[in-house]
Structure formats: structure tokens, C-alpha cells
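Working notes for the structure below.
A single protein chain has been omitted; all remaining protein chains appear in their positions.
And now, chain A:
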């Protein structure tokens, strides 16, 4: 979401700016955008009219009257004392989200322009009760904020990389992936291009587009992991988080591995920060000692403790799938769909995809079609959900949804990662339901694909293309329906569990103090 805020305090040299900074930190780490006008004595750039117009809600963190309040007439508003913003900006941002979602604009905001300090007074006089409200929000909210920090930094990589790859497919055909990275495409073997200097000459502009896009994709998991740890433990968390994320990629642990390494890195750094050390060592703790120790701990865990079992589980699953090959075909298609959607580029997804490639090599083009179609539905279903029920998603997620259409159509399943990483428990099962539907339908329809990637751009090669597209569309609708249901049902329960934050907030003088 987009917010604007005004901060002001009696002296105008300290609290005004601290509150502004706290609001910016809290809003950014929750995946929102905020522009703050500091009505202090040290220079205050007035908010741009466009920013006010685009804002979903306005936050006033002020102990003195807000200048030119009439600019915000008609916007949902949250009013609090400046200290509330400093001590607990996250709660204030959450209230702004609630205010924006309920669309509660105060009845007559313009009437306040004449200098009534009243709206700030009740909040300022009772900061205790506000802080307690957020204390109840608890571990779940903090976990969500940490994950959202990682996701919000990752989304630009998903969008840039995914769209570049899709354009590469459009320009160079689906074989561009095999040409650049090596592999087989429709019976032709490519060695790949090892020297980047040869790229333009041998693979053309499509090769360059693909290479740039896939390089951006290589950063998804490290950035996700690094900025989850950054959100938890500030700067010292960044290095161990990124290193852990790179190793999660290296061992094939995918974005779920990245979630784990980011959270682990954050916790390890938070723990190390608590250790009391002698003054002489203290100076080098955050720059040298903490990143050093934490990077090693996380790296060791990822390589030795996490890596081995993942490799073992992968070979186990591969054997198991091979044993199922003789059974009911559409069930196998559904199972492959479940696996494709489970971790989106992670170890389980990779087993299913590799199984599809192996089937293709032995001449079974139906399994390949099921795997590819099931990999297209996750971003498509989520993109559809952001259109159907936009308010269930954050601003950043709605942007990711726009890119999701192109990524899904291009069989770039990674387009679903931002959603899955931010809210895995509700999103991943929804993705699995849709992809299983698609996988089973493709096999039941007997659609075929001789191409291992390319998505919609190779539909000309697909056998029974219409039914194939019907299967993709069915899975997309199932995913959309599941994710909307999961988010709105579980979301409502969460709100009921925390009435002090959402339901009662309008009465305790914080949200739209002038309401009614």
C-alpha cells in the first residue's frame, strides 16, 4: 500500500524526525511505501499532491497541530502521538492498513484545519494502551514482517529476470535456454555457451536477454534469505543471510531453503548480539565477528545438515515416481502437479521436472506436457487472484501479480515465489491444488508437448492445444479460488483473535479520531 504521514512535535528538532524515520522503517519492512512530511524546524519538504492523491491512508504522528490538514480531506486517517510512532511504528502502520482496507474516511477532516489539537490528545495521553495492542500481535505478525522484508527486496529480481527470460523466449524461441545453458531440445543437443563473451555472437540478442534474466533469477534466493535476516537483525544479518541463501541455491534447496537460511541467519545474529563482550572487542563485533561466526554457522548447517538429507530425499522421490509409472496415468499427472507447485524451483519441483525431462527422452510427451502446464498455473492463479480480490494482497504483491501473467504464460513458475514466501501456509497448498488439477487434466486429455520449456510460446508444438489450455485455465481458477478463500477466511479469524488491533481500534481514538 501507499501511505503519507505527517510528523510534528513541540520543539521540532528531534521527535519529528525520529517518528518519520521509524514510520519509514516500519512501512518499508512491512512491504508498503510511505512518504513523510516532517513539520519540524529543520526543513520540511511538503508532500507532493500526487503522493497524497495516491495514498491509501494518512498517518498523523503529531503532538502539535498538523499544518494544512485540509489537504488530506476524505482519506482514511490514523492519528497518534509522536511518541507512539517512535516506540511502536509497526502497530501504527498496521492500523493504517486496517483503516485503508475499511476505507474509513473521517466525517469532516476539513473542520480540523483551524487548529484543534484535540485529535492528537487522547492518543498522546495514553501511549500505554496502544503499545499493549501491538504486544498482542505477537510472533506471527513479526514473522510475517520479516518474510515481507525479504520478499519486497526480491520482487524486483523476479519481475526483471522473469520478463527478460520471457522476452528471450519470444525473440529466440524456446530453444534459447538450451542454446545458452546446454541441454537437449527436441532431439538436438546443445553444449551451452561457457564464455559470456561469445554470447552475442553465438546466441544473438535473445541469448543475451536470457543470460541477463537468468542471472537475475540466480539472485532470488540469496536476496530473499539475506533481507529476511536483515529485517530481523539489521546490517550484521545481511552477510550471513546472503551466504546462506547462495548455499541454499547451491544445494538445490530452492526458496523454502532460502526462507530457512534467512530465518536461521537472523536468529543466530540476534543471539550473537546479546553476548556481552569486553569493550575492546565490541567495536569489531557488528562488522567482523558477528558476520564471520554467523556466516560459518549458517553455511555449515546448509551444506552439511540440510544439504545431505535433501539430496537423499530427491533420489528417494525419483525412485518412487519411477515405480508409479505403470499405475493410473492421470493420478501420476496430478502428483507431478502437486510436486511442481510445492516449492517452485526447489528440490521437489526439480524432481518432478527432471522426471518430465526423462520421460521426454524416452518418448513420453504426455508427462512433459503435464509438468509444463502444472508449472504455468501458480503465477497465473495468483495473478488472477490479485485482480479478483486485490485488497487481500499488499501493494508489492499486486505489482508482482501484474508480472505474474507473463511469467506464468512463459512457464516461469518462480513468479509465484513472492506470494509463497510471504505467506507459505496459505499460498502453497492453493498452488498445489491448482497444479494438481492441471497435471491430472492434461494426462486425462492426452495432450502432449515435445518441448521441455517455453510455456505458451511453444503451444504450436503441443498436441491437443485447446484441451491443454483448458487444463491450464482450470488449474488457474482452482488456485485463485483456493488462495482467495484461504486468505479471506483465515484473515478474518486473525482479526477476530485480535479485536484490540482491528475491531476496536476506531473506538480507542487512534483510527479516525474525528469519526462520527
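Note that in this section a contact is a pair of C-beta atoms (placed from the backbone, for glycine too) under 8 Å apart; a residue touches a chain by one contact, two chains touch by 3 or more; residues count from 1.
The rule is short, and it goes like this: contacts and distances are computed from a predicted model.
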Name under which UniProt lists the unshown chain, selected from "ATP-binding cassette domain-containing protein", "Rod shape-determining protein MreD", "PTS EIIA type-2 domain-containing protein" or "Anti-sigma factor": "PTS EIIA type-2 domain-containing protein"
Sole contact to the chain not displayed, among A:74, A:140, A:196 or A:283: A:283
Sole residue of A:25, A:214, A:318 or A:464 that reaches the chain not shown, by the stated touch rule: A:25
Contacting the left-out chain in the complete assembly, out of A:234, A:364 or A:399: A:234
Contact footprint on chain A, counting only the chain that is left out: 10-18, 20-22, 25, 38, 40-43, 63, 83, 86-88, 124, 127-128, 131, 234-236, 273, 279-280, 282-283, 285-286
